[in-house]
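Inspection log for the structure reproduced underneath, given as structure tokens.
Only one protein chain is missing; all other protein chains are in place.
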Amino acid sequence: MISRMDEATTLLVALPLLLVLIEGGGRVYARLRTYLMARCVAQISNMIMTEEEPSDWAMRSLRWRYSMRIVIDSVHFVAEKIYGDALYRLALIAEVCELDRYLLEMVGCRQSVARAKLYSKLSCLPYSISVAEFAEDFVAECERGDFYAMAAVVSARPERAVKYIGRYSGELSLHEVAVLVMILRRTGTAIAYTPLLASQNRNLQLVGIYLCEHFLLADAEPHLQRLVESADVEVSYLALQALCSVRGDISTPQVGSALSNLAPHQRNAFLLRAVHNCYSLRSCAHHLTREECAIFSQRINSYKSRIVCN
Amino acid sequence: MQLIFILSLVWLVGAIWFVSWWHRTYRRTSLVHLLREDVGHIGVSAIVAYPETSAPLVALLEEEYPRSEAIFIADLQQQESLLSELVVRYHLVKVNHLHLTGARALYRSRRRTYRRVVVVDLPATHSLQAFDVGKAVASYDNLLYLRGESVVEPNALAYCANVVASQPSSRGLQLRSVVGADAYFERGDVANSERVVRLCADAPLAWRRGAQIFALTAMFLPSAMILSGHLLDSKIMLASAVVLIVATGLFLYVSCCVVTKKSLIARLDTVLRNFYRFMVERIATIRGSRIHDTPPCLFRVRVRNRPAHYREDSPPKRSHPSRPMP
Partner (left out) sequence: MRKIVIHSLRAEFRALIRGLLSNVEAFFVPSSSREELFRICQTSKCDLLLTDDVRMFMNGSDAINRIRQGGSLPQIFVLSHDLSEESVTSLLEEGVNQFIALPVAPDRLCKKVSTQYKKFV
């Protein structure tokens, strides 16, 4: 009885202690990782800034000193913060350290979410030549609807981005479009938005709409007015939002018919965006119900201060 | 004793199921790449109701996500020092508030730097309408509700915006924090939506991840105690476990009636409440009934455009033989 009580008490005390120890160990690891990553970033940035190209030995020494994950995350961190000629030096470091080759090997060993995360890391590396060589292998995965594989390929071959996005079989979400545009901006790829908006492909239309909204391209208004009438509700809704952002004309019948097809919360979101973009009530009153007009004017008035004269 | 043993088994199985669901959903939402810049011009309005200090507001203003605002609702007549602090700090000025039912005043900032700050003076007697008032003031359609002294984790709003952008815009959306005192996020008119996607959110909504350890301990401990007490024939352990379960249940009931909560106990309560909700909805699904008109896959979110070989049971595919570097 007494031994059982001792065992029971030990179990009672050990379990939470174990959990606390695990939590404490996790925090120590996180701090150590931050310290190591800072050191790795410092070495990488020193290599970038030297006048002469660093030796292969110096670049490979990163792999010996730090774990692969830390080197990959450090290269990604630096790639996000710099551009220009220094990016080529960084790509050279990534190539000599065989980061993309390592990730490609790991991709074959993983599945599901882990695989998607590896592809995501691959898409963040600068100018992966190895990935460019394997690009056509990935395209088959893109056609099966693997977004992160497609992002990796677009990062490796940004000049063919439109082709890959057009061949992608799945439906891109707004977040995925934002990731693709971020990759294209990082690689400095120039893309004309007019062919994207004029395309019949839904994904290319979304990319075009996102570009118009992100860079506030007022010239794209005629295309946006046309896309507002699209049969795809998502495309129509995003075109409407983009039209609002570029301060286009929202009194047109196309906008009215698009609004009538939206869900109530989407109409509300459009109202709020119109107020935020300083539209007057008159610009869209004929598309709105009386309640919506009241909400619109109340929102506008809530930005104003009441002057009381005695 | 047999009944207690069975109940403890059910508790333990349910806890393991809950944690595995949480982990699975966390893994899927963790695929959402955290973009700290504007994502499709999605804006997030964070509504803080009746905090005691300005700490939640400061935490919201620390957010790097540019398209966000912080709506601070409090009974400022009873907290005059807080009002004067806010007015001086953020250069507030009174604006029109007549459309807000029950509100005494509405303040915005004169300075462009603090354009994201909105302060509403709402009497404590109208506390139940706080979120409706916040909704009436909000500039964006995506709303994060916080009660009391809930302080958001860094990049919480960016995380919410990114998750919103990964879902179709036609659906209502609700993000629930597994650990967090009264923090939840919704897009659109969730109550009247035909289809609602409910996602489990990780710690980024509120509180620190470390608090989850204590909460999980509270879930596992009674069941572990009961099992071990039964196996080791220890009556003291069994009695302690029963007392712990009863105390937790009582506290849960009491805390539901309390508006403001404190730190660790609040977190524990929220995890247990989510756990109970999870168990009830699972049981209701097994029996064939639905709760709140939600589809059976309440807590499951299919990874978008997931190809066939992403299923857990399929073998890994080796399609990239390594080639020598040039």
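Going by the order they are written in, the chains are A and B; count residues from 1 in each one.
The definition used in the following text is that a residue touches a chain if its C-beta (ideal position, glycine included) is under 8 Å from a C-beta of that chain, and two chains touch if they have at least 3 such contacts.
Not measured: the values here are computed from a predicted model.
Although one chain is not drawn, the whole complex shows that of B:Tyr50, B:Tyr90, B:Tyr107 or B:Tyr159 it is B:Tyr90 that touches it. Looking at subunit A, the residues touching the absent chain are 34-35, 37-39, 41-46, 48-49, 74, 77-78, 80-86, 186. Although one chain is hidden here, its contacts on subunit B can still be listed: residues 36-38, 58, 61-64, 66, 89-90, 111-115.
Keep this in mind: only the chains that are shown with their structure count from here on.
Across the interface of their complex, subunit A is touched by residues 27-28, 30-33, 35, 37-43, 93-97, 99, 106, 108, 136-141, 162, 165-170, 172, 187-189, 192-193, 210, 213, 216-217, 220-221, 224-225, 228-229, 232-234, 236-237, 303-312, 314, 316-320, 322-323, 325 of subunit B.
Touching subunit B in their complex are the following residues of subunit A: 1, 4-5, 7-8, 11-12, 15-16, 19-20, 22-23, 27, 95, 98, 101, 104-105, 107-113, 115-117, 120, 130, 133-134, 137, 141, 144-148, 169-171, 173-179, 182, 210, 213-214, 233-234, 237-238, 241, 245, 263-266, 268-269, 272-273, 275-276, 298-299, 301-306.
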